[in-house]
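In this view, the complex is presented without one of its protein chains, the others remaining in place.
== subunit A ==
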Amino acid sequence: MITATALSKHYGRKVAVNDVTFAVHPGRVTGFLGPNGAGKSTTMRMIVGLDRPSEGSVTINGKAYAQHRSPLQEVGVLLDAKAVHTGRSAYNHLLAMAATHGIGKSRVHEVIEITGLGSVAKKRVGGFSLGMGQRLGIASAILGDPATLILDEPVNGLDPEGVLWVRNFVRDYARQGRTVFLSSHLMSEMSQTADQLLIIGRGQIIADAPLTDVIASATNPRVRVCSPHAAQLAELLAAPNVTVLSSEAGVLDITGVDSKTIGELAARNGLTLHELSPQSASLEEAYMALTTDAVEYRTETVR
């Protein structure tokens, strides 16, 4: 369990994280979502004591990270930036990390196998591809078989097999009752991995809720109707809290009424329907809706 209390971080006059309070619970995967520069990596660095909070505090299972007697068994962390000496082999890197905690060679070989680094373990890290570097980062993170796993954009640079593996790995990890906290830019990826979402924008928490709630609250459920009598149906549906949009002839996107009411109304009036389908909003849409006001670096629309 990770507990942040009134946590802030300033870099000079730049406020990277602004008074955030949240908890990341064991037994589920918590996704940490936010636009570029929102403060995700900064928050993660503060959790493991690499950056000192300007204000507030953060603890892991009740203690500051540095106060744990066995930090690598408590938390495994993968940071967004490279954190390995390029002149050393993957094997020696892991061996050096393991040595601090008296973790043996057999565990080093084990994590090399788990992450599929076997064929390159004795090569210098400097020559690694992005994906191999990422696998090495994950190998370091799980070296101590930690109770809490913190991964900053773990699927960055991984091939589809690697992405799938990370997804299954973290879900398994959480199912074993451990804490998993991961950030990602891939919203679709998050929707398949996370149980809980923590959304951050401009250093502040925008949402902290189960995945399904976030999707439901951020966008109104929409119903798509295809009918040769579209215009008639639209007239019948007209009400103050109902919006009907028509993107093409014969197709209506209706919000404010559920599909059951629409179907019954059509039947009563003898209107033919070719399609009547509730549209569940994607995480992408929910996320965009939530963060439109909180985007740090907005892509300028080309005029």
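We adopt the following convention: a residue touches a chain if its C-beta (ideal position, glycine included) is under 8 Å from a C-beta of that chain, and two chains touch if they have at least 3 such contacts; residues count from 1.
Note that contacts and distances are computed from a predicted model.
One chain of the assembly is not displayed; among "2-oxoacid:acceptor oxidoreductase subunit alpha", "Acyl-CoA dehydrogenase family protein", "SUF system FeS assembly protein, NifU family" or "ABC transporter permease", its UniProt protein name is "ABC transporter permease". Contact with the chain that does not appear here is found for just one residue of A:55, A:172 or A:275, A:172.
In the complete assembly, the contact with the undisplayed chain comes from A:48, out of A:2, A:29 or A:48.
Of the options A:8, A:59 or A:92, the residue whose C-beta touches the omitted chain is A:92.
Listed here are the subunit A residues that touch the chain not shown: 45, 48-52, 65-66, 68-73, 75, 77, 79, 81-89, 92-93, 95-97, 99-103, 110, 113-120, 132, 135, 140, 142, 144-145, 147, 161-162, 165, 168-169, 172-173, 176, 178.
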